[in-house]
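Structure below; questions to follow.
Yeah, one chain of the complex is gone here, protein chain that is, but the others are all in their spots.
Showing chain A:
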């Protein structure tokens, strides 16, 4: 239940702490309409060799969080507060040149759309070789050999020839494989995958997910996996964090969160999603309303305007006044008591899931 692969990676200079540790992160953007508080008080850890799945709808702040980790936000319009520790090193205050040494080396990223993330101007092989030359200091020839090796590893047939081709000559699934090869070329400690399979077909998605899992076993990489698809997260993640409107609402291991969820939003997500084995006579029960604007987020609990359980919370109006906090480890940010959460899930939510 704890760390899966311990031998992976270099010894941690700051001791035995987690690989990535985010503490009380606040990110806000200045826009024409006002300040958008995209991430508001978020804390989480990623252990070596484990996968943290972040689920949330569009606008929940999941992508912003991870762009901030890599320092890919525009500093002109962005305010970042809080701590991001990678191997004990602070990233929010790090200089651009320091971050540059990290990106593609210790931390790598896979984006949703491989066609826009790959440059159309350079061959696939060259794009994979570039970070290897930059970070490892390898010669052109060595780096090219490494690129071919990586392409073979991610399952591109005939890698020697395909490395000389351009991204447009690759199919969607192969481009995503090339992206994975590029991300893993320097053997990073942390891999951030932002909806890596959303643009792919199901049969290809299944291949890519299994490939990522197998490569993780081999390299011992810690993965932050961002998605909106609960099925994908169930398949990929060891731990899950559910995000809503800029903050985490529930956290726990995959088993805990999916089989005994404790937050009304997680219940809503599970209830609104048809499954291959769900009861056909039952109607889907969607979450009423739509996600809030982050320009003017609701007071108190961010989810209260859409929550059907707030009358059951003791003390009227508590959900509107007071923002529930997310305790460390297994927790959910909701004012319902633990006892209530358990009984509501077992008696009211679970039967509907069929």
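Basically, a contact is a pair of C-beta atoms (placed from the backbone, for glycine too) under 8 Å apart; a residue touches a chain by one contact, two chains touch by 3 or more; residues count from 1.
Keep in mind that, in the parts below, contacts and distances are computed from a predicted model.
*Asks:* Considering the UniProt annotation of the chain absent from this complex, which name among "FAD-dependent oxidoreductase", "Dihydroorotase", "Phosphoenolpyruvate-protein phosphotransferase" or "Dipeptide/oligopeptide/nickel ABC transporter ATP-binding protein" applies?
*Replies:* UniProt protein name of the non-displayed chain: "Dipeptide/oligopeptide/nickel ABC transporter ATP-binding protein".
*Asks:* Out of A:43, A:78, A:92 or A:278, which touches the unshown chain?
*Replies:* A:278
*Asks:* Write down which of A:66, A:105, A:123 or A:205 is the residue touching the left-out chain.
*Replies:* Of all options in A:66, A:105, A:123 or A:205, contact with the hidden chain holds for A:205.
*Asks:* Using the touch definition from the top, which of A:30, A:164 or A:259 touches the missing chain?
*Replies:* The one listed residue touching the chain not shown is A:259.
*Asks:* Per the definition of touch given earlier, which of A:24, A:218 or A:338 contacts the omitted chain?
*Replies:* A:218
*Asks:* Go through chain A and note every residue touching the omitted chain.
*Replies:* Counting only chain A, the missing chain is touched by 57-58, 152-157, 171-174, 177, 201-207, 209-211, 213-215, 217-218, 228-232, 234-238, 254-255, 258-259, 268-278, 280, 283-287, 290-291, 350, 353.
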